[in-house]
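Missing here: one protein chain of the complex. Every other protein chain is in place.
Letters A and B mark the chains in the order given here, with residues in each chain numbered from 1 onward.
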Amino acid sequence: MDPQALDQLREIVGDEYISTRKDVLLSYSSSASTGYDSQMPAAVVRPASTQEVSEIVKVANKFKIPVIPRSGGSSLQGEVIPSPESLVIDLLRLEEIKLYKDLRSVTVGAGVTFGALDKFLKVHDLWVPVSPESALVCTVAGNVAVNGAGPGSSRYGCVGELVLGLEVVLPDGRVINTGSEANPHAPGPFLRYAFGPDLTGLFIGSLGSLGIITKVSIKTFRRMHHFYYDTYGFPDMPSVERFLIELKQNEVHPLFASIYEGRILQFFMDMLGEEYGIPKHQWPPLTVSMTLGRMRDDLLQSDIRMVKKICEEIDGHVIGISELPRGEWEDRMRVFVRSSYVHGWHWRILYHHQTPANWHKSVDAIWEIMDKHGLLGHTAGFLSGHSSYNFYPHLYFFPDDPEEEQKVRAAHKELSRLLLKSGAVPFKLSQYWTDGLAEMKPYLELIRIIKDRLDPNGIMHPEVLPIPEE
Amino acid sequence: MDASIIKQIEDIVGPEYVSTREDVLLTYSSSASMICDTAKPDVVVRPRTAEEVSKLLKLANKYRIPVTTRSGGSSLQEEVIPHSGGMIIEMMRFTDIKLFEDLRSVKVGAGITFGQLDKFLLEHDLWLPMCPESALVATVVGNVAVNGAGPGSSVYGSIAELVLGMEVVLPNGEIIQTGSEANPHAPGPFLRYAFGPDLTGLFIGSLGAFGVITSVSMKTFKRMKHFHHETYGFHSIDAAERFLLEIQEHEIHTVFASLYEDRVLDLFMSMLGDEYGIPEYEWPLRTVSMTIGRLREDELNSDIEMAKKICEDLGGYVIGITELPKGEWELKMWTFVRACYVHGWHWRTLYHHQPPSGNRKSVEKIWEVMDEYGFLGHTAGFLSGHASMNMYPHLYADPEDPEEQQKIRDGHQDLARRLFKTGAVPFKLAPYWKDILQEIPDYMDLLRMIKEVLDPNGIMNPGVLGGI
Partner (left out) sequence: MPTIDMEELIEELMQCRRCGICRNAVYDDMGFDGVCPIWRNSTGFEPDFMRGKIIIALALLSGELEKTAENVKALFQCTLCGNCTEICAASFDPKEAMETVRYVLNDAPNPVRDTLAKRVIDTNTPYEEGQEIKQNWLNELDFEVPNQSDVVYFVGCTAATKLHQIPIATAKILQAANVEFAVMENEPCCGSVLLRTGRADEAEENALTVAESIKSTGAKRVVVSCAGCLKTLRKDYAEKFGIEMPEIVHIVEFAQKLIESGDLNLKPLENSTKVTYHDPCHMGRELNVYDAPRSILESIPNLELVEMHPNRAQALCCGAGGGLRSYDSELAKKIAAERVRHAETLDVSALTSACPFCELNFVSGSKKEESEIEVLDIVELLSRCL
């Protein structure tokens, strides 16, 4: 990196918060994404404020240095792997939290994790009811940038739907606020759809390619205290798919509802069954593990009755094992690491959404790919909103078997094509979707021209979106 | 407009769907927006397909013709007033409706009104749980383009929050589809937040400045049948505002909740009281008129009880007059014309949002402006989502008194300024917010950049987005 640029960066953040040490750069060359090539940046800075981020971006523009925003570093799909000769902006020092009780919202700096926010809100008997399963590592801002979903989404939708506004450092270094806070006189965040068009959405799922999110304003809710956990068995795919649709249709909004194939469930039980204290059970071909949550107990009871009725009307039965959904829900901030680590493999993951009616299509696709490539893996998922289902296929390899890793990478790519053809959609764009996106050229072109206009020097995370060259 | 251009337009949509007749142009020179300037376009076109729109935009680009997209024509804030020398693309022939029952969604063409859609969904025991009060005139697409709210928003938020994707013809003629349907293999609309960044939002509230929305995909819900209508009285502003916040906090399914000042309520009663059969009553300082709705009766009963408790905990009381909220709810698709027509005035309106705790500020400002400028008016508002209220100040003028109308225009502009200072926010950037927006130059510049890149020739409804 240009020594002049380094000097200017040093000036902005102070000597101690910039590093070009090789060991430091190495530690920023990867993230929780296993099965991806690492790439060392040229420098890392740890700014303390939006103002510093803005100044850093201005310097990056002047010297045409690619910029990679990063916070928790827990993303699984290569979202924060640096570009060569780039500058990583580690945002974890932006850790302010401001509560707006009367506006039912909270504003958090880009360094605040879901875990930290949850602890903060708990004191006020509030919560943000959605968190990713990496909640202890993942920042709210990072999750907005990748357009995530997780426990809670079955009722509240993906994190995008809870956002009330953002503070964004644009590629030219200017700082804007979206939502109601665009009005400098506003009492705080109370409405996203203000000053339409909605500019907030432009940065949701943008992976830092259009600007750096330095603050997120997000809806808060009164903390729920009434929960009910149960499992429901079904004989075949059409009935289990119908079950989820009917639940939503009848306004039973579980906080978290997952479908498991019998074989996957067995696999999970081998890994976690004992830890969660789940009794031995001959699981049916398909099981729904579900957490219901309501503000009041009478409402919860109404839901429980309704679920039972719907379940039995479509040939299902109430299994009565509550430990599985309880474990998933109560341990939701740590599940991601729990369930994925016990077996010792590394993996590539391929998050996507299907509609519940097409649940079987993703399942078919992953089994097809695993069989074809002779790989281990599985897929499960959860209801992620009005009529969508978030799948997280895992493809496993031994960390010290490069050949197997290559196989997984190839299979991963092929799976992404297959999934698109099945009607699935990614939350956000990534390079491995590229092959399947040929039919979406005008869509990608729209993103490209906006990106080119906002970021004429192409410095903002230049390789992260699979957008075509002009 | 050059005859050769008209000929090319005719070639695209067929001569019967193009008009340059004076009388026709005159009817398109205004909309439901009153007390504002009108302008005659040069041509009105009524295309049938996105491909036709695409060709029209390419043509408009070639000849630099300003384009105004219009559907219901019911907008109140000058959104579809055309440009002299311009072209109106009238979308009412986009009348397709496609239901995706398993996806809990419906896709509607730009010519479909809320009323039509409601009738269609009724057959399937479904509904779109939110509509503007102009539902019989306003199209769903038009409402998305203005980022509207209305009855139902108290639970479901503004219209934007129900959108799952849309088809848009970009100014350069490219046709794109957003949301899950961006994937041509998708079974239909089931998720808005797909292929992030979220491009759908860019067109919500865009007032046709970024492209022409030809269809919109919306969430559908099982039709609700259990309702409870009630009025709640409060002797303090604080308690009334807090009540609205708390019913949201406690997840009481209030599909419509309006907050009225006593004097405004008296005005309404004098207009509509008899019609709705509302008994005479000494209204308290603040009244909340509210409809709770649930799919299940047991849930409804729980909500009713909880609402009462919250009300009484705050020192309020249940009034017991149900006719007001019942009338508001049951006539929600018609109320807009009812409430505004009875008195015979014309008006300007100034839609904006406040948090519940900001309600009083809007009320204060409108009285302030009315007193200073000396005209009639009022404001009330309804809960429009998580923690916002949609306020709809009306400023009245005699349709035959140009002097009074000028007062209204001046007062309207001044009110916008004052509201902005209280922290209120507009849904969308109507022209009269223009001078206020100088306070947020960077935000406006981002909008301008997007506008320039999408519409380099500036043909799409120029001037609407705060004048960029």
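Heads up, the rule we're going with is that a residue touches a chain if its C-beta (ideal position, glycine included) is under 8 Å from a C-beta of that chain, and two chains touch if they have at least 3 such contacts.
None of the values given here were measured: they were computed from a predicted structure.
Asks: Sort by label and list the shown chains the missing chain touches.
Replies: A
Asks: Touching the hidden chain in the complete assembly: which of A:S31, A:S105, A:N183 or A:S387 does that?
Replies: Reading the full complex, the residue touching the unseen chain is A:S31.
Asks: One chain isn't shown here. Among A:A116, A:I304, A:V318 or A:A410, which residue touches it?
Replies: A:A116
Asks: What is the set of subunit A residues that contact the non-displayed chain in the whole complex?
Replies: Residues 16-17, 19, 21-24, 26-34, 44, 46, 72-74, 90, 92-93, 113, 115-116, 118-119, 122, 134, 136-137, 330, 333-334, 336-338, 340-342, 344, 346, 399-400 of subunit A touch the chain that is not shown.
To be clear about the criterion, only the chains that are shown with their structure count from here on.
Asks: Name, in rising order, each residue of subunit A that touches subunit B in their complex.
Replies: Touching subunit B from subunit A are residues 102-105, 146-147, 157-158, 160-161, 164, 170, 174-178, 180, 182-188, 190-207, 209-210, 219, 221-222, 245, 248-251, 294-296, 298-299, 302, 306, 353, 355-358, 384-388, 420-429, 439-440, 442-443, 445-447, 449-450, 452-454.
Asks: Looking at the complex, which residues from subunit B come into contact with subunit A?
Replies: Against subunit A, subunit B makes touches at 102-105, 146-147, 157-158, 160-161, 164, 170, 174-178, 180, 182-188, 190-207, 209-210, 219, 221-222, 245, 248-251, 294-296, 298-299, 302, 306, 353-358, 384-388, 420-429, 439-440, 442-443, 445-447, 449-450, 452-454, 465.
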